[in-house]
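One structure follows; several queries about it will come next.
What you see is the complex with one protein chain gone and the rest in place.
== chain A ==
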Amino acid sequence: MDYVLIIVIEMLRAISWLVLLASGLAIIFGMMRVINFAHGEFLMLGGYITIMSHNAGVNLWIAMLVLAPLCVGIFGILVERFIIRFLYGRILDSLLATWGLSLLMVGGVTLVFGNTVQGVSTPLGGVSIGAYQVPFYNFVLIGFAAVLMLAIWSVLKFTKAGLIARATMQNPDMAETLGIRTSWVYMATFGIGSAVTGLAGGLLAPLTGVVPSMGVNFVGQSFITVITGGASMIAGTLSASTLLGTISQGMTFLTGPVYGDAALLLTALVLLRVLPQGITGRIFKKSL
């Protein structure tokens, strides 16, 4: 029974991991159709801000939950103003530009901090479940992923800002005729997507540590989750994370982590063959 509970907790942690990794990308790609190839480096930046500010004496929770999203959000706004806004509607160009940005960020961070892994210890200790010990931080990750999804859904569904964002996403020309400054909406969306990515980087930093090239490890999982999820930002991220996280973690328990990652990729491949528009291209079509 304890082992089953551990498996369930680990599956939930794997789902939360994917939700956190993919949410910022889902906001930016889902709403703006911009492929941010520097997404992994935005995560890396959130991680570095968390660890560096904690090492400088800032409380870890403030570093993770306030400083990382704030700084990466501001960085995202600058990137949108100086690079992305000239490339709207040019998917390939924006992909190349953000790829270049990712290389620049990796080089810049390596120059400043060196190519060594830095980290902080995982806070909050562990919880005993029968004979097993589970880091309490896993529950924090699960909680934050749930709160993040709920917060994004609530903002989009119940606020004027969310309505403006959804209208702009569906028809920017029409939104303009209703007095909406769509360029501001895009800037804010990119900033918020970046902030969410920074938050994810901050939350994951105690588990993974940080190194300049760490983004490469995460960008694949993030893109697979977003593409598999399809057009609906929240329903897509949630459904893809749940499916991929469950299968990947289940396979990890049965065989090992290598087969777990392979199962994730194989599931994504099969899904995209069967559902080329992603999960929400066929089901949950009208969801957010």
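Simple rule for what comes next: a contact is a pair of C-beta atoms (placed from the backbone, for glycine too) under 8 Å apart; a residue touches a chain by one contact, two chains touch by 3 or more; residues count from 1.
The rule we apply is simple: contacts and distances are computed from a predicted model.
Chemist: Missing chain's UniProt protein name, "SCO2521 family protein", "histidine kinase", "ABC transporter ATP-binding protein" or "Phenylalanine--tRNA ligase beta subunit"?
Modeler: Missing chain, per its UniProt entry: "ABC transporter ATP-binding protein".
Chemist: Touching the hidden chain in the complete assembly: which of A:I62, A:L124, A:V147 or A:M174 does that?
Modeler: A:M174
Chemist: Looking beyond the chains shown, say which of A:L78, A:V127 or A:L163 touches the absent one.
Modeler: A:L163
Chemist: Any idea which of A:S16, A:T98 or A:T182 touches the chain not displayed?
Modeler: If we include the chain that is not displayed, A:T182 is the one touching it.
Chemist: Hey, which chain A residues sit against the chain that's not shown?
Modeler: Touching the missing chain: residues 160, 163-164, 166-167, 170-171, 173-182, 286.
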